[in-house]
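Selected chains only, in their assembly positions.
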Amino acid sequence: MARTGFQGRKLGEAFEIWTEMLREENVTILMGLSGAMVPAGMRKIIAWLIRNRYIDVLVSTGANLFHDIHEAMGFRHFMGSEHVNDCKLFEEGIDRIHDVFAYEKEFNVIDYTLAEIISEMRGVMSSREFLEEIAGRLNVKDRNSIVIAAYESKVPIFSPAIADSSIGIAAALAKREVVIDTIRDVEELTEIVVNSEKTGVIYVGGGVPKNFIQQTEVVARLKGYDVRGHEYAIQITTDVPQFGGLSGCTFEEGVSWGKISGKAKKVQVNCDATIALPVLAHGLIGIRRQKYPIFNGL
Amino acid sequence: MARTGFQGRKLGEAFEIWTEMLREENVTILMGLSGAMVPAGMRKIIAWLIRNRYIDVLVSTGANLFHDIHEAMGFRHFMGSEHVNDCKLFEEGIDRIHDVFAYEKEFNVIDYTLAEIISEMRGVMSSREFLEEIAGRLNVKDRNSIVIAAYESKVPIFSPAIADSSIGIAAALAKREVVIDTIRDVEELTEIVVNSEKTGVIYVGGGVPKNFIQQTEVVARLKGYDVRGHEYAIQITTDVPQFGGLSGCTFEEGVSWGKISGKAKKVQVNCDATIALPVLAHGLIGIRRQKYPIFNGL
Amino acid sequence: MARTGFQGRKLGEAFEIWTEMLREENVTILMGLSGAMVPAGMRKIIAWLIRNRYIDVLVSTGANLFHDIHEAMGFRHFMGSEHVNDCKLFEEGIDRIHDVFAYEKEFNVIDYTLAEIISEMRGVMSSREFLEEIAGRLNVKDRNSIVIAAYESKVPIFSPAIADSSIGIAAALAKREVVIDTIRDVEELTEIVVNSEKTGVIYVGGGVPKNFIQQTEVVARLKGYDVRGHEYAIQITTDVPQFGGLSGCTFEEGVSWGKISGKAKKVQVNCDATIALPVLAHGLIGIRRQKYPIFNGL
């Protein structure tokens, strides 16, 4: 596809850049994950990317992690339709995510389960530590899980806007003695970036995960480190730059801020990730990464 | 415009719904603000909306608040262009936000100023308290400011993803003895919603601010309150529902979750807010709100 | 607005470019009109633009002209909703255009009326001549009409894809002895461009009207004329360049083809025209154009 035009070519280039990162010896691959990817069925692919170390760090919305835990605990999302009467769905206790359905009651089971787990936790911690604590205490039924794969593979997960999700809701329901200090997330992720010889970024969607990974380069520079910007960059997005938001902004714009290296290999694919991600993952099958970073110090 | 078709009609309906909220006696109006609205020059309009109490609560990205403080301290954003060489901009220390420029050095002045202020702060607090503390300590030159208008008008501002912004960066640079507990944001905003007879929402963009306001209804219900969902709802967005993300999802979808009342007056306008917001604000001139909520208890 | 950012600024710039064209003495202003602008209520604005000679030539989809004739004959489009059961609408004989409704039966009256008029016509003609013939034979009730305003103001209308519209359908129903030779449209519009000292273009949407006006520069060059490309260019569109289509392509791309002058004043506004066009028209009120081209030779 890299030899066609328009977004088909971009998708081909994304594949080439990703595989080039995997062949490199000293690159840390940071993935940003936003959009309702887990309800849309992308959960197993992300877990598989983690277990194969096609990515090294995950920054995710809280929602994707909540929905992942939902499935890890044995519940499911269902194929629904966007052409429905939402008032009726409400009466029947069905929550809709575009064309995906789920039972409100089952969500509530997870809400309260998480609230219980959180009630047992103590201290001030980053969202990464918080998520590891949860992963370690979950009674998991389906291990094709992002949270579990990351826990077992020592891939750190950050969720700097975790209050804005059902995990945050669960925390608000808990008898809470834990505080999630998301500024510590900034510090931890910056440390990972500073300690990496090179970094590559893969953004599925935009939102907080994209910006949060992007800004690490700014933090590092302000802390006095000589960083060069991310050197590989892929984004799969349905946003565009014209409206000025960070989700849709070009990697070129990121160069002006020093977030992306002026010499980076970079591509943005305008496509729903539910199409682009399976195509990319299909291409990655069989590739074995030789060397990847190990995070013991965190 | 409400008598035309397509998005022109939606914009007309948005105006009608907003003015209807303002005529109501017992409605709390919650605004979500995302996208680079302040760099794009929307700062004075938002400050003016706050001072006239056309809105009662603001949930914002950290970036908009940082850029607002930047201007409040006497610095400026400049009219630039998206057709530029970003490598050169980087060399010249100019940061680009689509067609808006700013000086990296001036941003850094604010980064360090905020870091100093934050170094003086102590304790665990919500982002609302944190932002009020900052507003109270700023040495302001230009009072056409969102943060200052809100501080003076007692309009609470929440920024639940504050770590993901230059304010979060400043906090990471500080000798930090303060912890921002964003789960407390969930609790505080839910309390405001629970104590309101009715709520109306106005989303400029989507992102965390939209979802965070939406989810208060879910939290309230899980805490045992009998809430009915937001009863007025306006969104100005350039996102669409087809890709399943929360930013672009319809208010109808929100009905299935109980976030939006099945009987709500609701409209979504597909338009860049830099066009739609000035048009709406222009129409609001001269309208005087009779009664609005006062938040003493927070 | 021209001093803000993002699409708000673009809209401000569009206004500045349009007024600059109107102040120029020797510029021919060509408007391309696509999208269901007439059903959406933009008809009176377009007719007013024509009568005030804020534009000199119109290239339109056939549909907009059909719907204009529909209203000129005394029928109406109605405010409907996009949240409906379309099967029921079909049973009730209501045609839907997003949130606008119309009666199928009333459309059919116009279909047959036009078929009768067309049955009286003879010869081979351009779509411009064909549309003038129709305008001259219509028994009009509402003169706030694009077709009538153009006829009376001697503003030529071209519709090079006229077969693809209800006017084309009417022609297919007629006892037809007329042939619409749209290649003649190419020749006529190129002649207008060649005989103009300067040209400016205003595209409402993209589609055939945009490309058809753009390509005149290529035709002129191939015919041996020394043309410089359009020197003013405005587009209001909801398309983007990333997918490679002509509707969304940038004016910069047009420069590579020589369609747009390298020195042209040009801007593209990403916004639904049902919002942008009324705002622009509102700004034009009171501006009087000193000099405009007169097309006697056609």
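By letter and in written order, the chains are A, B and C; residue numbering begins at 1 in each of them.
Convention: a contact is a pair of C-beta atoms (placed from the backbone, for glycine too) under 8 Å apart; a residue touches a chain by one contact, two chains touch by 3 or more.
Not measured: the values here are computed from a predicted model.
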Full count of same-sequence chains in the assembly - 3 placed in this view: 4
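What we mean here is this: only the chains that are shown with their structure count from here on.
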Most heavily contacting chain pair (counted by C-beta pairs in contact): A-B
Centrality ranking, top chain (CA atoms only): B
Gap in Å, rounded to a whole number, between the CA centres of chain B and chain A: 24
Rounded Å distance, chain A centre to chain C centre (Cα mean): 46
Between chain B and chain C, centroid-to-centroid distance (C-alpha), Å: 39
Junction residues of chain A, two or more chains touched: 240, 242-244
Footprint of chain C on chain A - complex, ascending: 5-7, 240, 242-244, 270
Footprint of chain B on chain A - complex, ascending: 34-36, 39-40, 63, 82, 84, 86-87, 89-90, 94-100, 104, 108, 111, 124, 160-166, 168-169, 171-173, 176, 179-183, 185-187, 190, 205, 207-208, 211-212, 215, 218-219, 222-223, 238-247, 249, 252-258, 262, 272, 274
Residues of chain C that touch chain B when the two form their complex: 1, 3-9, 11, 36, 39-42, 77, 79, 83, 97-100, 238, 252, 270-272, 274-276, 278-279
